[in-house]
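In what follows, a single structure is set out as structure tokens and then discussed.
Removed from the display is one protein chain of the complex; every other protein chain stays in position.
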Amino acid sequence: MAFQEVIFWVLAVSSVAAALGVVLLRDIFRAALLLVVVFLAVAGFFVMMNAEFLAVVQVLIYAGAIAILIIFAIMLTREVQQGNLPNRLQPAAVLFPVLLLAALVFVAVDTDWNLLQDQSRELQDNVEVVQTHTIGGIPDEMRGDIPGSDRSGLGELLINDFVLPFEIASMLLLAAIIGALVLVRER
Amino acid sequence: MPETNLTSNLHLLLPEFLLATLAFAVFAIDLLLPANRKKLLAWVSVAGLIGLLALALALLWGENEEMYGGLIKVDSYALFFKSFFILLGIFIILSSVDYVGKHLSHPGEYYGLILFSVLAMNVMAASREILTAYVALELMSFSFYIMVSYARYNPRSNEAGIKYVLIGAFSSAILLFGISMLYSTIGVTHFADISATLANAGDASPALWVGLALILVGLGFKVAAVPFHMWAPDVYQGAPLPVTAYLAVGSKAAAFALMLRLFAEAFMPSIDDWQIIVAIIAAITMTVGNLVAIAQHNIKRLLAYSSIGQVGFLLVGIAALSETSPLASNGVMLHIVGYSFTNLAVFVGIIAFFNMTGKEEIADFSGLADRHPFLAAAMAIGMFSLAGLPFFAGFTTKFYLFTAAANEGLLWLAGLAIVNSLISLYYYQVEIRHMYIQPAPDMEGKLEPASAHNPHPPPVGGGAEDASRHSPTPLIIGVLILMVLGTFFVGVYPFPIVEALDAATSAILPGAGS
Partner (left out) sequence: MPLEAFQVLSAALFCIGLYGVLARRSAVLILMSIELMLNAVNINLIAAAAHMDQTAFTGQIIAIFVITVAAAEVGLALAIILRIFRNRSTVNVDEVDLMKW
């Protein structure tokens, strides 16, 4: 448990610091590199939360594809080193996030999550909920024989219960491809 | 894991599957057609949509079935909006034909994307699960992002496109954060489960409250409710005209179709928590929208603010939702229908005018009544209806909405809405005065070729272009006549539509017997 906490704090501090760097650094290229750090740290959190598949997807899609695309776009801009300028809205732009952060932290600390989960569990008698009250450090008997073998459940859900959004997402990707081609191609 | 039987009633989704097929067919035919025959694609799309409308009505009439384990529900509410969106798609394509031929390249992808967005809207109206609704919403938004920036060499269109994409992604992020808060509080995503959980939760926990608030903010951005509206005028002004019309009517109607089902089926038990917030947003939205509209010089910006005002009216209906009365839900849907006919009448008039002159400032419309009396009359009828004068659609639909608000004890909101209707009458009257009373400037300026305002040369065209510069094409006139008739129909004899609405409302609010 102590080891988990150490990992959590290392990842938390590095991800928040890197995220602050993304929005505050003047050099937009460095900002993009720090964004990759955030993505990787978030992948680390996913592993801690037993979402190994998501962690892999996060590394492949975010740290791989999206980061490359963004860096590619940055290469187009001429003023890379001074590219990240503030706009004219500074006071409001600081005020809103700070207020929201205060509200969200209050909510996270104030809400009795375990109670809420119990309530909702009672109501969903069709769903069998096994509650652990903590994240990570799951007893072995709940993970199946091989760690990570429950990923098949994820895939099953994706092509069974959620096959409709899955299909719409394929149309969405097609629309994005067509759109990008139409907009960028000359004639 | 509950077993879901996927194949038993799959035929109920036939219209959606065929719509996707139609879109693919349009993309494919586009590759085979020579550049001067691209108009055929519009006719293929329209014919396909008409066939789909007939099929959907024949196949789905009276159906009331859940599919995919409750992800979507094929009921009369979904059918009502399905027919509405398909009709809307037909009208938008018809009013785009001339404009696309003159000002835009890649017509095949344009019509295909309209079909994609119609498909997405259909799913939005039918979905009863948050993830499905969200993905459908994104498919619609993606189609719009592309269509808004479709005039590739027009910097205004580019600018509108990037602003729309960034605001769209930003609002999606807020919406998703709200969804994640909701999910972490109650752990379910189906509307029915959310409703059951909320009904039993008693006092809403702060986390749930924040989740609902963020979802509301995200949706507020999507429909351009004040104070989340600042993107709308820029995007409306920069987008190609038929896309602006589609954006003003289609995206709003779809977002409200989604919101109506979400609030009626999922959030109804905690109405005490959100009713007053929605009411306040509605009040601010219509007031700001209508007041700022007075100061506008560009007709697209004027209509952008006017549509923000209309969003305020629709939010009045959402705030007045009630478990026992169908009035508010009927009012929202009727207003969507009436507003669509009305707004399209105005927009199609502007498209016809723009096709002739390439101008879109309000002052440019001076003397229109002398040169094109029908065009001016149709636009005037549309604007009177938008302002809510009797005998036009706007009066009847607003009457329903305000009655619903008054019945739910939101009398102040209904009063404010009436005041706002009067304000809106003022700026519409300014525009109408331009068309009817102001003298026309000399004809020399009027007949300046459209391409002067568009840096890129018209992709197709030829002999027909000269003729169409002097008078609207028969196609546009035909669409305009239909829209004006629709405006009168909803205004004078809305009862057949109201009957359909009653059925639709009873699908989402079973308690609201009519």
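Order as written gives the chain letters A and B; numbering starts at 1 within each chain.
As a working rule, a contact is a pair of C-beta atoms (placed from the backbone, for glycine too) under 8 Å apart; a residue touches a chain by one contact, two chains touch by 3 or more.
Predicted model, so just to flag it, every value in this text is computed and none were measured.
From the options B:L10, B:A28 or B:A169, the residue with contact to the chain not on display is B:A169. Interface residues of subunit A facing the missing partner chain: 4-5, 8, 12, 15-16, 19-20, 22-23, 28, 31-32, 35, 38-39, 42, 45-46, 48-51, 53-54, 57-58, 61-62, 65-66, 69-70, 72-74, 76-78, 83-90, 92-94, 96-98, 100-101, 104-105, 107-109, 113, 117, 127-136, 138, 142-143, 150, 153-154, 157-158, 162, 165, 169, 172-173, 176-177, 179-180, 183-184. Even with one chain removed from view, subunit B keeps its contact list with that chain: residues 131, 134-135, 138, 142, 145-146, 149, 152-153, 155-156, 158-163, 165-166, 168-170, 172-174, 176-177, 179-181, 183-184, 187-189, 230, 233-234, 237-238.
Everything below uses one rule, namely that only the chains that are shown with their structure count from here on.
One finds 32 Å separating the Cα centroids of subunit A and subunit B. Those residues of subunit B lying in contact with subunit A across their complex are 1-2, 4, 6, 20, 27, 67-69, 71-72, 105-106, 109, 112-113, 116, 119-120, 123, 131-132, 135-136, 138-139, 142-143, 145-146, 149-150, 152, 161, 181, 184-188, 193, 196-197, 200-201, 205-208, 210. The residues of subunit A lying in touch with subunit B in their complex are 103-104, 106-108, 110-113, 116-117, 119-121, 123-124, 126, 129, 153, 156-157, 160-165, 168-169, 171-172, 175-176, 178-179, 182-183, 187.
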